[in-house]
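Every protein chain except one is present and positioned as in the full complex.
Chain naming follows the written order as A, B and C, and within any one chain the residues start at number 1.
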Amino acid sequence: MSDSWQMLEGEGARINRRKFLKVLGVAGGGAVALSGCAGEPEKLIPYLIAPEDQIPGVATWYATTCRECPGGCGVHAKVREGRVVKLEGNPDHPVNLGKLCARGQAALQGVYNPDRVRSPLARTAGGDFEPISWEDALQRVAERLGSAERGRIWFLTGNEKGTFEQLVREWLSAFGSGRHVVYEPFGYEALRRATLDVFGIDGLPFYHLDEARYILSFGADFLETWLSPVELTRRFTASHAFQNGSMGRLVQVEPRMGLTGMNADEWIAPVPGTEGLVALAIAHVIVRDRLARVPADVSRIRQVLDAHTPEAVAGRSGVAAETIERLAREFTAESSVALPGGVGSQHSQAHASAAAVHLLNYVAGNVGRTVTFAPGYDPSGGSSYRGLADLAAAARNGEVGVLLVHGANPVYASPAGLGFAQAMRQISFKVSFSRFLDETAREADLILPDHDPLEQWNDYEPRPGVYALQQPVMQPVFDTRQTGDVLLELARISGGQAAARFSASTYRDYLMERWRQIQRQVGARGTFEEFWNEALRRGGVWTEVRGRGASLAAGVSRLQFDAWSAPEGSLTLIAYPSSALYDGRGANRPWLQELPDPVTKVTWGSWVEIHPETAARMGVAEGEFVEVSSEAGAIRAPAYLYQGVRPDVVAVAVGQGHTAFGRYAEGRGVNVYGVLGAEPQEFGGIAYYAAVSIRKTGEYERLAKTEGTPRQLGRGIAQATTLAEMLHGEFHPEHTEHAAEVPEHIEEVLEQWQERQYADWRNRGNYAGEHPRWGMVIDLSRCTGCSACVTACYAENNIPTVGKAAVQRGREMSWLRIERYFEGGNGEPFEARVIPMLCQHCTNAPCEPVCPVFAAYHTPDGLNAQVYNRCVGTRYCSNNCPYKVRYFNWFDYQNPADPAFAWPDPLHWLLNPDITVRSKGVMEKCTFCIQRIRGAQHRARMEGIPIRDGDIKTACEQTCPADAIVFGDLNDPDSRVSRLALDPRGYKVLEGLNTRPAITYLARVRNRAEE
Amino acid sequence: MSGPPGVLAAFQHVDAAVDAIRAVKELGYRDFTVYTPAPNHEVDKAVGHKVSPVRLWTLFGGLTGCAAGFAMTLWMSYDYPIVVGGKPLGSIPPYVVIAFELTILIGALSTIAGLLFHSWRTRRKAAYDPRFSDDHIGIFVPAPPERHAALRQLFIESGAVEVKVEG
Amino acid sequence: MSADFRPAARAAAAVVALLPLVLAVVWLRTPEAQQQPAEFVAPAISDTGSLEGPRQPIFFRHDIHAGQYQMDCRYCHYAVEVSPYPGLPSMETCMGCHRITGAALPEVQKLREAAGTGQAIEWVKVHNLPQFVRFPHMRHVRAEIACQTCHGPVERMPQVYQYASLKMGWCLDCHKQRQVTTDCTACHY
Partner (left out) sequence: MAAIAQPERVTATPTYREITRDIVATLGHPGRLYWIALGSALLVLAIGAGALLYQIRYGLGVAGYAPPVMWGVYITTFVFWVGIAHCGTLVSAILYLFRSAWRTAVYRTAEVMTVFAVLTAGLFPLIHIGRIWYAYWLIPYPNQRQIWVNFKSPLLWDVFAVTTYLIVSTVFLTVGMIPDVASARDRATGWRKKLYELVSLGWKGTDQQWRHYLKAYLYLAAFATPLVLSVHSVVSWDFAMSIVPGWHTTIFAPYFVAGAIYSGLAMVVTLLVPLRRAFKLERYIHEDHFENLAKLILITGMIVGYAYAVEYFIAWYSGNPFERSAFWNRAFGDYWWATWTMIVCNAFLPLLLWFRKIRRSIPAMFLISLFVNLGMWFERFVIIVVSLSFEYEPFAHGHYTPSWVDWAILAGSFGWFFTWFLLFAKNFPMVSIAEVKEIIPMPRRKEART
């Protein structure tokens, strides 16, 4: 059998294991198989010294912290044979309680990214980079540092709250007080400024969404990127999921409906920039009508509130006065919270809008209840765009001698008008610690690649009271060094005062020194050793820091409340954060590139969201390129017609358009920073709004989107009901066909007969002495469509990414997809529904009987199984699958010699060894994570105890921040899944086909305004 | 030709050939051979064979195929039982298709086998002439040399265009 | 087989500690061996070319270790009770005994040389399952299937060869006979 026609097993076959071993420096993986070309015998390489805590074939888990965004979730890293293969949330961690978003799942593709900087690089005279040794590199930096003038060393980092930040500060002072600039493109300057203005507090508020029954969001994308999305998703679902006959309500006030808006019960689209006025008008009504116990000091803002009557605001914002009055009444009727806008609402008056929302919360009495303050809390680490602008100005003036950049990519992620790249060129010596050759690293003279967060010792404080530890979960993949160690080493080489300053010889020692302090701070008893080991085991230490309330600051009455407005005749461009790529740092992760945008379902590129009316006026159809131009510049991207933007708004996501940053990111889509104004706004941040004009260019491309028909055509795929209906009666599923087309008595006979058919067979099933029937319940009133499950599924099941051209042909392999359907629009309220669609594991699966070779069949434990190595690839099963959840290997994604190879070295190291990597020509699909089921059954059998409900969690269930997915045994009447399956909201998709799926969906419930 | 001794006659006219065949039969010859370029009813009737036994082959082949079809599908379904689509392991309706196709296949092949077998069993060594596949009817009567003359006479009288004595 | 055998991980870690124990076991067994005339003594082999099975980089004698000295399989294949994979002994495990024992033997010399340079030995895989099959060793050990059922009389093999076909039909024969699962996804996923 020819080798190229074979599938690859996770732990086997054609991955170049020899290289893996060499690079890893560990001598082998137990029973690692290594094979070359056909005919050559397989080799087994033993360990030289067996690692103490690892058994070949058995996973070891390490607790560490996700550093993909400032959220700082705790993760457990699954390590097999010395390599990390999966990340899961740390259930003990207070931020995420075991959940993880798509970006967190994709951290694996950071550590194994094929475009990582593999060794120190120095710029040559020709402008290219050449690899150099660490000794050489360190020597070069030390020389420069020695010759740099006092105070001319600048250190630019991302948010590094924790020990590393402390080290940077200390290190700079050891080298004579340089300047440390923190830059996160998605900073919270506006909110920080507003909090300072309104309450006199330097720090961001906590929003206790779980304690609010009514959430009024003025453009906060808290399900996507705002503050701490995983945590906020959990808190939001706790309030908003339909349970025990009630649920909260979310009203989203924003001109572009994002993922958060899609989850709202009501979407109100004000004139862009006026959402602050709406907030003030609501506050006005509350105070006017005494709807809440208004604090006494509200009198100080009386003037402001008086000026913003609903009628006055209605005219400017386009939100009817009645609506404002209604919102005010609803807002005060139960516990509530108002949220200020995120990056996608950051216009020039964003601080005023945020201040208005603060005032609204204040007059409604929410401050101190659902809104609390902990000074110093800032998930962007005190980032300031103004600081970056200062750095650029200083560089232009020749005031920067040495620039060190760590964890920031301002050349990409700052407005083009700032000219950061040109500014950098004015600096004589630039050192980058980037792990990737990104746009900023490209401008550096020397690159000293840092370890990936999964390879390093570090810590991080996502918020006051939470100290999260990072520990290396595997040996470094490349010849990289932790920046902390490099800084200490540089101090040592430089000698003198700098060397004397640090007693720690490694960053790990430095870290432990600080943790001794933390032990004292949190008052943990026991030896430091015990404290440290416990912290490592748990992933950190945390103390409950309950924020406090606040009262109005002195200067509050002097605040100005302006709205942003686009000049007459121009459109408003909203540059919003991409929920997958964040500020662009996720763009080199193929999983994130292939993850459909939760709103538009477009992958691998940029698009411009245009309202169909606007598009019709310009004669633009989907996929036609439009040019969006502002004073600052112009970008060209294909149009996506979307009723979720106002007709006077166009929207483009941040994150694409990289000119460097590796094969997956480069030359893809457009960088929306090119049209944003470079001037720091009053609050010190970037304005993500711009006045633009658009024009049709005549180019066309088929959008690489996974969406077919965006409407349900009345087929009841994603069903919804209203709270009122749920309270008054039963939920009636919208079925397009009646399920029971056979008389009942026949049904009964059929059932008995079928049981008999299984009877003998069941006796031979016997995995754990019982006969489970695996099933799943997905609660659509919880599911937000965030798509974390999709990426978790990619990670768990070795799903290949296929690239843009393949997605254009609909060939994405995502076993689990989030379908998004639009409802209403064209005058009706515009709504969206989402539904995770995966193999339904039908009892009467239509895919099974049509397979000529039994590759698709039903297991005794109720799974619809796909035996890859039996599959010959007729694809009949997929034709006959009404849910279209079967995926075919069109190319040889697993073959390193094939152009379609999906895991270029060393990306293949993230492959899950517990599951086959499928070869070309075979069908694959969701297995309900059968490797986890079989693994649990093995464990149960070995330990002699039965499997308990909840022992087996599928990858999607495990990571779901909203807890929307429940997996378990339907034959066990006490299991969560069987109880939930009886929920009155339960329905099966396309029930009329009598496929009898194992997945029950619970209809979404909308909490509509009572008329 | 190294065939048996006998007399070979070629006819152009079908009624002449038929007359000749009748005459030969009257003389008591049974193992003579008649060649025709195409099937011909009159000749056929004159020779007067019984119905060919090939049809029995067809019958038994067909029955065997049908039984084999059902037996194979059912046995294989239970030998390694695999449940698909919530259907019973042995489902007769879909297996009818297989049984039907095998009925045809084995029936047809056994018909051919019957044709070959019976043609082989009833083959005779006899003189031949290429004209018999063109436009002549041929009759060959194997006979010992002493009766050749009589036969020759008979054929000429019947209207043979050519008579040849073999051996 | 001793029931109180120590879990694999600990065994691997405690090699040095176990060394005297192993020597003691070997020594203690000797008198018994004298009582039992049937005690197996591994033959001296001069012609290795005629042996069945692939040539290994080191002529490791399973018949001496597992047969003559009656070492338990699990001493070296330490993960077999807990993992789908039996585990190969680390060089450290080998050297635990061979630092002293048989140090002069030429094959042991090869081992010492490799251990000295930190060069891993690339053993040739003998038992090749067909591809795309998951064989959980621990379940079969737990079900008290003797190693020899699939691997043959390794303790009599000077050089190990693949004893059983390990093909699907061979697996199924046993599964059917024991009336355990013949479900496809027990092994294929």
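Structure notes:
Note that in this section a contact is a pair of C-beta atoms (placed from the backbone, for glycine too) under 8 Å apart; a residue touches a chain by one contact, two chains touch by 3 or more.
The model shown is predicted, which means the values in this text are computed figures rather than measured ones.
Listed by label, the shown chains that the missing chain touches in the whole complex are A, B, C. Considering the full assembly, B:Leu105 is the residue among B:Ala23, B:Leu63 or B:Leu105 that touches the omitted chain. The residue from A:Asp390, A:Asp509, A:Asp898 or A:Asp983 that touches the chain not shown here is A:Asp898.
Contact with the chain not shown here comes from a single listed residue; of A:Ser570, A:Ser878 or A:Asn971, that residue is A:Ser878.
For subunit C, the residues in touch with the chain missing from this view are 165, 167-170, 172. Against the chain not displayed here, subunit B makes contact via residues 12-16, 33-40, 43-44, 47, 49, 51-52, 54-55, 58, 62, 72-73, 76-77, 79-80, 82, 84-85, 87, 91, 94-95, 97-98, 100-102, 104-105, 107-109, 111-112, 114-116, 118-119, 122-124, 126, 128, 130, 132-135, 137, 159. Residues of subunit A in contact with the chain left out of this view: 5, 706-715, 717, 736-737, 806, 809-811, 817, 819-821, 837, 846, 849-854, 870-876, 878-880, 882-884, 887-892, 898-900, 920-923, 990, 993.
To be clear about the criterion, only the chains that are shown with their structure count from here on.
For this pair, subunit A with subunit C, the centres built from the Cα atoms lie 47 Å apart.
Subunit A and subunit B have Cα centroids lying 80 Å from one another. If each chain is reduced to the centroid of its CA atoms, subunit B and subunit C end up 70 Å from each other.
Residues of subunit B in contact with two or more other chains: 82.
Annotation for subunit A: residues touching 2 or more other chains are 854, 857. Residues 6-7, 9, 12-13, 21, 27-28, 30-31, 33-34, 41-50, 52-58, 763-767, 854, 857, 859-860, 863, 865, 867-870, 915-916, 927, 930-931, 934, 938, 941-942 of subunit A touch subunit C in their complex.
Subunit C contributes residues 8-9, 12-13, 54, 78-79, 82-93, 115, 118, 120-125, 128, 131-132, 134, 136, 138-139, 142, 179-186, 188-189 to its touches with subunit A in the complex. Residues 81-89 of subunit B touch subunit A in their complex.
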